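Here the complex is missing one protein chain, while the rest keep their positions.
First chain written, first letter: the chains are A and B, and each begins at residue 1.
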Amino acid sequence: MEMTLAAPRVDYLNVRHTVASWLLTKDHKRIGIMYLVVVSIAFFVGGLFASLIRFELATPAGDLVSSDTYNRLFTMHGVAMVFFVLIPAVPAILGNFVLPLMLGAKDVAFPKINLLSWYVFVIGFLFTIYAMVTGGVDTGWTFYTPYSSRASSSNVMMTGIGVFITGFSSILTGLNFMVTIHRMRAPGLTWFRLPLFVWAIYATSLVQVLGTPVIAITVLALAVERGLHFGIFDPVLGGDPVLFQHLFWFYSHPAVYIMILPPMGAISEVIACFSRKNIFGYSFVAFSSLAIAIFGFLVWAHHLFVAGISIYSALVFSFLTYAVAIPSAVKTFNWTATLYKGAIWLKAPMIWAICFLGLFLVGGLTGLFTAALGVDVHIHDTYFVVAHFHFIMVGGAIMGYFAGLHYWWPKMTGRMYSDAAAKVAAVIVFVGFNLTFGPQFILGYLGMPRRYHMYPEEFQVLNVLSSAGASILAVGYVLVAVYLIASLFYGEEAGDNPWHATGLEWTTQSPPSPHNFDVQPVVTEGAYEYSKREIKVV
Amino acid sequence: MSDAAAIPADAHGHGHHHPDLQHHFDTLDQQHEAATLGMWLFLVTEVLFFGGLFMAYLIYRVWYHDAWVAGSRELSIALGGFNTVVLIGSSLTMAMAVRSAQTGYRRATVGWLIGTMVLGLTFLVVKVFEYKDKFDHHHVPGFDFQVDQAHAGIAGPMQIFFSLYFTMTGLHALHMIIGFGLMSVITWMAYKGRFSPQWSTPVEMSGLYWHFVDIVWIFLFPLLYLVDRTGG
Partner (left out) sequence: MSSLFQIIPEQASTLAPKVDQLYWFIIGVTAFFGILVSILVVYFAVKYRTNDPLAVGAPITGSIPLELAWSVIPFLISVVIFGWAAQVFFDIYRPPDQSLEIYATGKRWMWKFQHLDGKAEINELHVPVGRAVKVTFTSEDVLHSLYFPSFRTKADAIPGRYSSVWFNATKVGEFHIFCAEYCGTRHSGMIGKVHVMEPAAYQAWLSGAGGGGTMASRGERLFGELACNTCHLADGSGRGPSLVNKFGTQEQLANGSVVNVDESYVRESILTPQLKVVAGYQPVMPTFQGLVNEESVMALLEYVKSLQSSSGGAAAAANTAAPPAAAPAQENR
């Protein structure tokens, strides 16, 4: 490290050091870091449960834990990962940090509500952790009735309360971001000059604001059903347990777009930067984010194809499900075309982004199977579906999150991590991931149902492969944690713009000053005008 | 009665900006627009929140119309109607409060806000009586729910009706209680002279929230109390 005699620059990290200055901060950057801490803990907790699951499933017999324990493990794995990692990760961490910077603003529209959203998130998390350590919950993260309302003797209420509370965090974040994007763009920053990450965050915020209240009311209805013995879903009274599924999935399907849209936005940023090119088809990528958000609300009943919905209903939802896949395909083709005649700088973020492309491709394409009515009857509730959604959510969302994290890490911390270690980790994760979830497609079509503690012997070989892959995957993730944390102590100084990227966030110092910009930036060009730079075209 | 507050003297020493202008905004206008957009978005989330219950209501009403009629007849149109008038009245007083704040009439603002709270409290008190009446008639699901002999065959769906009745009106009452708390804070702020023609945003935002709560009731009343009431 260089020795300098000048006084260290004031940035958002060193401006004040007290605990109170963090816990009472209104700075979106600090709030982003605080989310990073909690989400990372949740990822570790969820990962721990996943490891236990894969350990157990290495043998056909239920010999590691009891069935009741196993049922709690997969439920809590799902709850932790869905509500406390996948939903908040990119929006609340990267979005919070980067969005105002990208817009040339001093903060989000409602900084105090931003801090409130973090507290709400933590409180919800604490309720859920409490539920986990005092016996856990065993309904599956989907809480289907009547099992969750009448039969389960686990901590359904406590977990439901935790999820209910956390939902408000998502709503407040989405609301904040929408107002910020509408009202706080820098002069000259018109909609079509916005970075695609902003479009993605905007589309996500739409879903967060419109969708999350429905899961809130659904969990509330479940709570009164279970706690007060009301009878909204009770078949004995004439209620419909499948109504719960409709209400649940009306949010939970759009929720998966909350999980994938922001990482896709991060991927757009990374691919543009490391191809040194404008994203191919900018407006198509921008509009595809909106299309996914809107169409995403129209497909929920594809989770109910075998639950007794009418054939005609099923036809409509299957068709719409294919429709919602098209914008994602459009994005993928545009990203690929961006690489054509680019100047590809293969640094770590780009390696993660390329791994994302491979895995998201598989995840998205396998959706074509589950959307196909005739095939879904066979593969519904089997490991095929488990593989499909893990390819999207882990191979897609988490990889995209990591790509963004690696991209903006120098800006957030002022430090560089080991590029070589990061590339190695990406490859380990890629290999481990494919080995974990690839065999599960086959397991699913062979008929192995999901949420099975024990399984017939004939499924063992594929399960062993999957568990082996999981251990490799774990190594990869641990490696990421190691070199990122190490960078905080030993990483070299990053400089303001280590990636030579366009974007207002890269015109600030690293880490940024508390108020972001000393002078209000004015925007005069599009988001990815790399071509207007030096004439050294490849 | 006119004591329109002047712009308070610059108390921050920050130069020329209004003391209520938050630092991340450039102008009061921008701040006001942001707050308004934010509150409207929040109200949209509330529509979706209640919407789930409305959907359940809709489906079961189609399936079990007779039970819906029977359940609705157990509710008091008089009390429900009275409450509707009370709540609409409170929206009127709220609108007057907003107008007073925007035109700088401090005492009028406080007066109208107190009026809103009084009417809101009236609504809640009537609700307590209604709920007690339902409890006495064993119409609270989960608490020894019973229906009379004539309706024995549709007891199950009637229990669903009352489950939805209590959940929907209960949730609405909860929103009113929160609104009441909000009003208390706003009334105190108005009393302290915090609002002026340049900045009365909190009053306006609270007004939006209160009107929304009113509108939810406008839907709840006919849907719950007026099922097939024509012809007695």
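Please note the rule applied: contacts are C-beta pairs under 8 Å (C-beta built on N, C-alpha and C of every residue); 3 or more make two chains touch, one makes a residue touch a chain.
Owing to the predicted nature of the structure, the values given are computational and were not obtained by experimental measurement.
Touch with the chain omitted from the figure is made, among A:81, A:156, A:260 or A:354, by A:354. Residue in contact with the omitted chain (choice from A:238, A:476 or A:521): A:238. Across A:37, A:326, A:481 or A:522, the residue that sits in touch with the chain not pictured is A:326. Looking at A:186, A:365, A:486 or A:523, the residue that reaches the missing chain in the full complex is A:365. Across the interface with the omitted chain, subunit A contributes residues 62, 67-68, 71, 138-140, 144-147, 150-152, 235-236, 238-242, 275-278, 280-284, 306-308, 310-311, 314-315, 318-319, 322-323, 325-326, 329-330, 332-334, 336-337, 339-346, 350, 354, 357-358, 361-362, 365-366, 368-369, 371-378, 380-382, 442, 445-447, 449-456, 458-462, 499-500, 530-531, 533-538.
Residue positions on subunit B in contact with the hidden chain: 64-66, 152-154, 156-157, in rising order.
We adopt the following convention: only the chains that are shown with their structure count from here on.
By the touch criterion given at the top, residues 22-25, 30, 33-34, 37-38, 41-42, 44-46, 48-53, 55-56, 59-60, 63-64, 67, 141-142, 155-157, 159-160, 163-164, 166-167, 171 of subunit B touch subunit A in their complex. Across the complex, subunit B is touched by residues 105-111, 113, 171, 175-176, 178-179, 182-184, 209-214, 216-218, 220-221, 224-225, 228-232, 234, 236-240, 243, 246-247, 250, 515 of subunit A.
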